[in-house]
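Of the protein chains in this complex, one is absent; all others appear in place.
Each chain gets a letter, A and B, in the order it is written, and its residues are counted from 1.
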């Protein structure tokens, strides 16, 4: 069985890190699928998905790590050509990746106790976003 | 329903970044699966998969980011032991990861407008590659 859901959200951009665990969990519960997997996917080239223990310290530490990976004020060929100034956003997003797949057991996400699913908006401006949530199982 | 396809390609190596969106899209259309997911997987330890807005500026910026992550001329224990000089290729590939899963809706990939699927060949020589494309759904 395949059930397609989505999550809509507003982000502030600039490596805005948003906990979407409860939205993904609701989508899974509402799907009626008890055992299987869920894939959460960012439709866009300046966002990414991963997991983290969602607390303010780590949110700040992750932002620092991405600044080190691809500095906001670095030199990007993308910026020189297109002038939109978000070369750093694209590079960060490609390195992290747009997709996360999580197992489902008994209708619930199989996450660790201190593990949350996060969407990161790397773009350099506020965005409205739609994430695809594809649930497969029985 | 499970349909197995593959993509064969030739790469130049040296962080060659190749847009495989149309090949993955064709595999999905030819599978007959309308709703589900597709997993694209590199069978090999020196390649990776992600998405990007595929334009020459970002292709160049991504290459720069990988050089910063794991420098070609850095010191690698792998090179000292095996002498094949591709320690940087392996490290880059492991950090990016060999797998990408994308939702399918109405027989099409659920990508953003400016989002392409890329295979990156990090090896230090030209290669013939076969990517597994596994499509699951209904």
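One rule holds in what follows: a residue touches a chain if its C-beta (ideal position, glycine included) is under 8 Å from a C-beta of that chain, and two chains touch if they have at least 3 such contacts.
Keep in mind it's a predicted model, so treat the numbers as computed, not measured.
For chain B, the list of residues touching the undisplayed chain reads 1-2, 4, 39, 41-45, 69-70, 76-82, 87, 90-91, 93-95, 97-99, 101, 132, 134, 136. Even with one chain removed from view, chain A keeps its contact list with that chain: residues 35-37, 50-53, 55-58, 60-62, 65, 68-69, 95-97, 100-105, 110-112, 114-116, 118, 136-138.
Just so we're on the same page, only the chains that are shown with their structure count from here on.
Remark: chain A and chain B have CA centroids separated by 19 Å (rounded to whole angstrom).
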